[in-house]
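Only one protein chain is missing; all other protein chains are in place.
Chain IDs A and B follow the sequence of writing; residue 1 opens each chain.
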Amino acid sequence: MTLLNFIFYFLEAVAAVSAISMIFIRNVFYGALLVVTCLLALAGIYVLAFAEFIAVTQILIYAGGILVVIIFGIMLTSKISGKPLVVQHSNVIAGVLAGVTFLGLLIYFIAAQKFNPFSTTKFAPEKSIQNFGTGLMSDFILPFEIAGIVLLVALIGAAVMASSIKSKNN
Amino acid sequence: MVEVQSHQSTTVELFLLVALLLPLLSFFISFSISEKYSWVVPFITTLLLLTSVVSSVYVFFSVWKHEPVVVQLHWFTIGNFKFNVGILVNNLSAIMLIVVTGISFLVHLYSSGYMAADTSIRRYFAMLGFFTFSMLGIVVADNLLLIFIFWELVGFSSYMLIGHWKEKIEASAAASKAFLINRIGDAGFLIGLMIVWANQSSFNLIELTNTTEILSWQTSASLCIFCGVIGKSAQFPLLNWLPDAMEGPTPVSALIHAATMVAAGVFLLARIHFMFTPPALDVVIIVGGITAFMGALGALVQHDIKKILAYSTTSQLGLMVMAVGVGAPEAAILHLFTHAFFKAGLFLAAGSIIHSLHQAQHKTHDHFDVQDVRNLGGLRKKLPFTFIIFILCGSALAGLPFFTGFLSKDAILTAIQQWIGSEFSWKWFMLAIAFIVSFITVLYTLRMIWSVFMGEEKRTSTLPIAEPPLVMRIPLAILGFASLWFVVCSNPFDYSGWLYSGLHAGKYFHSSFMPIVSAVWVVLALVVGYILRKKSIQSSLLLHNFYLDRIYNALMVKPTLHLTSFTNYLDKKWIDGFIHSTVYTQVILAHFTNWFDRVIIDGSVDGVAGLAKGVGSVTRSFQNGKIQLYLFWAIFSIIIFLIWLII
Partner (left out) sequence: MFPLQHFLYLSALLFSIGLIIIITKRNAIMILLGIELMLNASNLNLVAFNQLNPSTLDGQFFSLFVIIVAVCEAAVGLSLVLRVYHEHKTSIPDELNNLKD
């Protein structure tokens, strides 16, 4: 067992445990922290899967951006109600039944498949980010630009939502 | 005897209508005058009746011994048959007009004094007027059906008047009794009318008169009509209503007994005398004889002064019916005429005694039955005027010579004597009854007058008795005067005066033998009566009129009641039971159909609706607005799809 293997399994275990404990957590704030943990572990797994750029993006945007926004949201709502946000559970049986059955089905399908690599060509990790940037600017230029517009629209939309709260309060 | 005269004189018809309709007018006026001015009613009605009397007198002199007045009016048409009604006034009707209007006028005059204190004076005078009108209708009608209608009106108004003091239970009971007993006779009358119509198709008296031959149906028809006479004139077996009718006011009794009610029967007998066959006449004379005998015996033992007079009326009516039965209706009418005056006089005089004693009692508060002769006596000093009237009218009743009663009774006895023939038969028995009755008449008349006016004063000695007022004494005086012989005939021993000759068309039988026998007989009776004046006969059989009421009660009323209770039982037990069982069946059936309707039909409809509702609520539960459940169902369907893929 190499160190790399150990790190991979460790990260897998961290992601799995943090995700499973999400089910039993009642405090939303802790839930958000557990999600951050899970995402950070996933970012590590991405690195091990030769997707460094995605890993960095994951850390920057998810852990650094989205989750901070979510934690701000949690704090704001708990500030209004004046007590920590505690989650009630409902539809427990239905949810657990659906989730477990779905998991069983997925495992059944995955176990039934044999995955073989298309090419055996040697893989050059050091050129990965360069190739990624070239692909982004050549083949995927249109989705890239559209993604930028989507981000802008989402930003404006979120800002309008937040500002309309204020204007209504005034 | 008469032939149809279409027209005679419009003046006579006018006066006839006046005489006929004024009493009816009096009836309407009396009812339309307000209660406040009820004191004016006696004056107006008496005045109207006086006018009616004057008109009657004019009609009488126009008709008497002339052609009869005949007026015909078309009434209605059935198919091709025209029914006419009209007026037929011949000598008989003319004399009855005088009697009815005259007595009625005198009773009105008398009543305005006698009934002055009565509270329902308007109803009293209205019914008097109506009574008079009804009787006049019988007198002038030319038609059996019309006579029947007025006959019923007479019954109705007598009912109203007998029950005038409706607070008294006896009065209303007596009124009902008179009415009901009259109904029995009237049923026979109606059947007789049907027989006549079935055979002759006519009710007109003139047309009926023209059928000269004697037909077989006439016996039954005349006997049926005689049933009506029995009821109205209180003949045996229906005579027991008349004494009870004394519960009415005394002037009403006078009117009933003298002019209107009971006279109607005798008048009708005389009017339709031509219809009676010899067998029917035999029945008539037997009935009359029994009635005369029973009435005379009853009058002998009564204590109530009005009941004595009532029984005496029954007896005299029996004599009249006998006279008709022997074929001498003119004798009957003669006796009816004389009897009307002296009996009205007697009743009014009795009324004035009662009135005076009541007034006196009112002042001293000493109460006893003033109508009971055992309480009276020696009143000749205190009521000399009434005493004289009583003597006059009583003498007429008893048939003393020089009085009208003697003459009319003489006529009847002569008629019976002519009728019996020379050979001895049951007919002699009738003559014997007539003589016995006239003997007893003298006895009870003497006894009544003696016990009221002679001897010592009994309960009345302390009372301040005064003669009645002038309005009551004038009618008494007129009636007392009319009891004297010269009213009827100039010769006090020969009844065939102006009246008899006017009524009697053929030859009359006068025997000088009969008046002498009669006079001797009466004087003998007078002597016997004087000897026996202190004796009083105690006979409960006679006092209660041979227990007729009880016999009727036992023979008719009780079986009828039993029959009704039996039919009542039948009705309750069987008919009601049948109806009830049908009803129960219906109800059970209805319950069953109700159940079927509710459970099966409604149930199926409700079931369909409930099914739709259930399906709706099940499908609705998916759309419950819970977003997580939506998600669950989406995932669930995906899972099912995947499982389906595996399988």
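Heads up, the rule we're going with is that contacts are C-beta pairs under 8 Å (C-beta built on N, C-alpha and C of every residue); 3 or more make two chains touch, one makes a residue touch a chain.
In this text, all values refer to a predicted model and were calculated from it rather than measured experimentally.
Under the touch definition stated at the start, the shown chains contacted by the missing one in the entire complex are A, B. Touching residues on chain A toward the chain that is not drawn are 5, 8, 12, 15-16, 19-20, 22-23, 28, 31-32, 35, 38-39, 42, 45-46, 48-51, 53-54, 57-58, 61-62, 65-66, 69-70, 73-74, 76-77, 80-81, 85, 87-92, 94-96, 98-100, 102-103, 106-107, 110-111, 115-119, 121, 123, 128, 131-132, 135-136, 140, 143, 147, 150-151, 153-155, 157-158, 161-162, 164-165, 168.
By the touch criterion stated above, the residues of chain B touching the omitted chain are 623-628, 631-632, 635.
Operating definition for what follows: only the chains that are shown with their structure count from here on.
In terms of their C-alpha centroids, the spacing between chain A and chain B amounts to 127 Å. Taken together, the chain A residues at the contact with chain B in this complex read 90-91, 94-95, 98, 101-102, 105, 108.
On chain B, the positions that touch chain A within their shared complex are 628-629, 632, 635-636, 638-639, 642-643, 646.
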